[in-house]
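Only one protein chain is missing; all other protein chains are in place.
Up next is subunit A:
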Amino acid sequence: MAPRSCVLCEKSKAILKRPKTGQQICKECFFYVFETEVHNTITQSKLFSPGDRVAIGASGGKDSTVLAYVLKTLNERYKYGLNLFLLSIDEGITGYRDDSLETVKRNQQQYDMPLKILSYDELYGWTMDAIVSQVGRKNNCTFCGVFRRQALDRGAAMLNVDHIVTGHNADDIAETVLMNIMRGDIARLGRCTYAYFKKLDYFSTECIYSPDAYRGHARTFLKDLEAARPSAIIDIIHSGEAFEVSEEVKSTQKAQQTCKRCGYMSSNDLCKACTLLEGLERGMASSGITDRARKKMEAEGPAPDNLRTIPFFRLPSGQPAVAIESPS
């Protein structure tokens, strides 16, 4: 079969077929549509204002690297007037994060952006390696997920940024829509669309040996759907944007409050990170996971006064609270 020419420029040879539109296009046109679609999302959804400080959640993976590149390119091309920063979280997993942090440091040089690396050790006094040595391999994802989410927000507060952007792509969003329905996570379902535009929903997609079998099933399923009909990913996102949780159900949900210990947003008196950290510190790590263990810890009395806690959370205002590594 003769090579097909690009349906957009009708000149160059098409090298890929876009699942979203079914169109076969060339490399140059792919770059054009990719960048312009990101630009359209930013402008049409009014994500930023001139002068905004924006942190790019950088893991060193392809998605966040592409995001950093595209955002820098668009910021210069369309004169958004944004101050861009790279924000990386170091979970403290020996032999796992080291390489990717090196990538992020290279990005800092290449894209000429200030970088802040915030570690679990610095924030919580625990590395993931230390947590695993206490809790074992089964429930450690709970700790990692909760700690990462809060670390990103705290990193953003330290950098005094107005927005965090993460490199979640359409597959991640579609997977989240399905997962939230299958797990009945009403609170997240409402946030999903918001996350699509604001890119503020965080979960790890990197830990390939994660025992979260459920998410693994969902991911395989999604890939099968995409193979059956490539538009499935975008069709699921369309579905996710078309519905919302009814007002009746929303009114029964817990109101958001602030954690009495660390000031971070929470649905209970203590936020999830403080609950988990207290369990770790008191040597009863499963208290943040099962009701039975929580009751057992409560029976042993209140938290001791000398308990190590997370520094008090303050929303960004004024000057950055930390020194930022600037590209040399």
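Heads up, the rule we're going with is that a contact is a pair of C-beta atoms (placed from the backbone, for glycine too) under 8 Å apart; a residue touches a chain by one contact, two chains touch by 3 or more; residues count from 1.
Please note the rule applied: contacts and distances are computed from a predicted model.
Its record in UniProt calls the unshown chain "Cytoplasmic tRNA 2-thiolation protein 2", which is the match among "Cytoplasmic tRNA 2-thiolation protein 2", "KLTH0G00462p", "Translation initiation factor eIF2B subunit alpha" or "RING-type E3 ubiquitin transferase". Listed residues A:H238, A:K295 or A:R308: the one in touch with the omitted chain is A:H238. Of the listed positions A:M128, A:C262, A:L280 or A:M297, the one in contact with the omitted chain in the full complex is A:M128. Where subunit A meets the missing chain, the touching residues are 8-9, 17-23, 29, 32-33, 36-37, 40, 44, 91, 93-96, 99, 128-129, 131-132, 136-138, 140-141, 144, 177-178, 180-186, 189, 207-211, 213-214, 217, 221, 224-225, 227-232, 234-236, 238-247, 249.
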